[in-house]
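Report on one structure; see the data block that follows.
== chain A ==
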Amino acid sequence: MTKAFSLLISATTILLSGCEPSTEEVTPLSEGIIYCSEGNPDTFNPQLVTSGTTVDATAAQLYDRLIDYDAEKQAFVPALAESWEPLDNGTRYRFYLREGVEFHSTDYFSPTREFNAEDVRFSFNRWLDETSLYHNVGGSYPFFSATGLDKLIQKVVKVDEMTVDIVLNNADSSFLANLATDFAIILSAEYAQLLSVKDMPYLIDQKPIGTGPYRFESFRKDVLIRYTKHPDYWREGPGIKQLVYSITPNANKRMLKLVTGECDIIPYPLISELQALNRDDIIVTNEVSPNVSFWAFNTKRPPFDDPLVRQALSHAINRQAIIDTIYYGNAELARSILPPTSWAYDNQGIQYDYNPEKARKLLEEAGHSELSINIWAMPVQRVYNPNARRMAELMQSDLAQVGVNARIVSYEWNTFRRRLSRGEHDTVLIGWYADNADPDNFFRPLLSCAAVATGGNRANWCHPGFDQLLYEAIATTNANERKALYQSAQHILNQQLPLLPIAHSRRYQAQKKSVRGVQLPPYGGINFRLATKVTTAEESEQ
Partner candidate 1 sequence: MPHINLYYKDENPSPLTLVWRRFKERLLSMTALYILLAMILVVIFSPILAPYSTSMQFADAVSLPPSWTEQGNIQFLMGTDDLGRDMLSRLLIGSIYSLGLPILMVAVSSIIGMVIGAVLGIDRTIKYQTFSRVFDTLLSIPSFLMALIIIAILGTGLFNVALAITLSLIPQFIFVTRNAVHQEWHKDYVTASRLNGCSKPYLLYRVILPNITPILVMQLTVSLSVAIMDIAALSFLGLGIQSPTPEWGSMLARSLDEVYLSPWSMVLPGVTLFVTIMSINIVGDSLRRALSERVNS
Partner candidate 2 sequence: MQLLDIRNLTVEMKTPHGIVRVLDKVNLQLGKGEIHSLVGESGSGKSLLAKAIVGFTNPNWEVTADRLWWNGQDLLAMNTKQRRAVTGRDMAMIFQDPYSYLDPNSTVEQQIVEAIPEGDVRGTFMRRRVDRKTRVKRLLHRVGIRDHESVIDSYPFELSQGVAQKVSIAIAIAHRPRLLIADEPTTAMEPSTKLQIHRLLARLAASQEMSVLLISQDLTSILPETKQLTLLYCGQLMETGPAEEVINHPAHPYTDSMLRMSLQTQQELPHKARLPTLPGAIPTLRHMPIGCRLGPRCPYAQKQCVKAPLATQKQQRVFHCHFPLLELES
């Protein structure tokens, strides 16, 4: 009894002594950055997904691409390919690869050779060649099928150890832009071979090997991902030793953790809250970002197969109120699916302004004076939509005014997307974030007939005329011609209205002042390649 008692006492003293704040800076804390990400990655291979969370967590950190896109210069810059040239009227591209690029050396794989043409061939063939060994490992490649890249590329040819040719079926103006996206990453062919020998090919997406600035250390679902610095990185690497993704789905908690210093940097902050807090050790940055949030109608389901109904519902929504309350004014009302910054932008069509009277009239015209629908609201925050659930609540009361009874549906994110792909929804609040600067990126992955099959087309809308326009637009490299084609595409959209664009938001990120060098490329996730952390002492000097 007394023994137990003394144990209790010592336990409490230990507990209490824990209260004292530590005074000295501990090294692992100053040599690492914690990024509080909003969710678990589905996989560690961005080829397999379109989800922003997975891309943020993997693409720029673990892997490199053949070429990168520099948003400032608005040009493609070399990465793993030192240079490239189009041949045969743009149906063949030759890439000269960089020498001396090391793959990650980890406790589960030690590379014996440097990066070469074999790796490029393997990486492309994985999603391109249905007969390749790894094609069926991990399932589908939604980005490549939605953009048609898998149909565009005929084959990847190894010219010599350090030269690769990519042969296209036809010339495509968006080809290079797609190559520069976060999805076209380079894997290690040697590692893949090793795994197939071990008969564990699936590990390639779970324990990744790449050439990127960080290498994979560990992953605990719902807790964290740990990366360490790649010591032999081929270009300037990070100034930190460790990068941790602390998985925090709750936006409010993310913000509080930033305040308490448990996060160094967070995505999708609650801007208004941070402003209310007014802390001088936290910086909120924002950038223009090519995105759109929209309300998609499942056109396969009646009554949403009737454009009249879709138009009526669109008139019922007070989008300006949404921008004021959900985005706190930090977004622009969307007039088209394309953001105004895009060169193909066009807003000459009909405007679906807030007009309950008209909405009711249109509904009666369509023969639906009483309507019961559901609104699926995604459970996560995205650049384009900081709070879909709340947006749904707003819309619910707007809809009630025109006699439409709306029910809000939400599931855990992965379940949500799975069921969405199956088309179980009536309408859904979701959005899109461009992967590259090409306007095509807003159309084909979202609204093409091909995207219906891959599940990217949330409206399940297949319009042959519209599809035709899209294919004509990518077949030509003439900018004016393309612009005209995209404008007519936007006109069709505006009339058919498979989805109602709501807002183009700015991209926000909040971080501690001590974190430097984190890049937010406009067409990609987050990039920690040059991230460093300055100590408090250094900070005060500046």
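Inclusion criterion for the candidates: all candidates are chains of the complex that A comes from, given by their letters.
The criterion applied here is as follows: a contact is a pair of C-beta atoms (placed from the backbone, for glycine too) under 8 Å apart; a residue touches a chain by one contact, two chains touch by 3 or more; residues count from 1.
Predicted model, so just to flag it, every value in this text is computed and none were measured.
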Discussion item. Taking the stated C-beta criterion, I'd like to know which one of 1 or 2 contacts chain A in the complex.
Written reply: 1
Item to complete: Write out the stretch or stretches of chain A touching candidate 1 in their complex.
Response: 250-252, 270, 272-273, 276-277, 318, 321, 324-325, 387, 389-390, 393-394, 396-397, 400, 408, 410
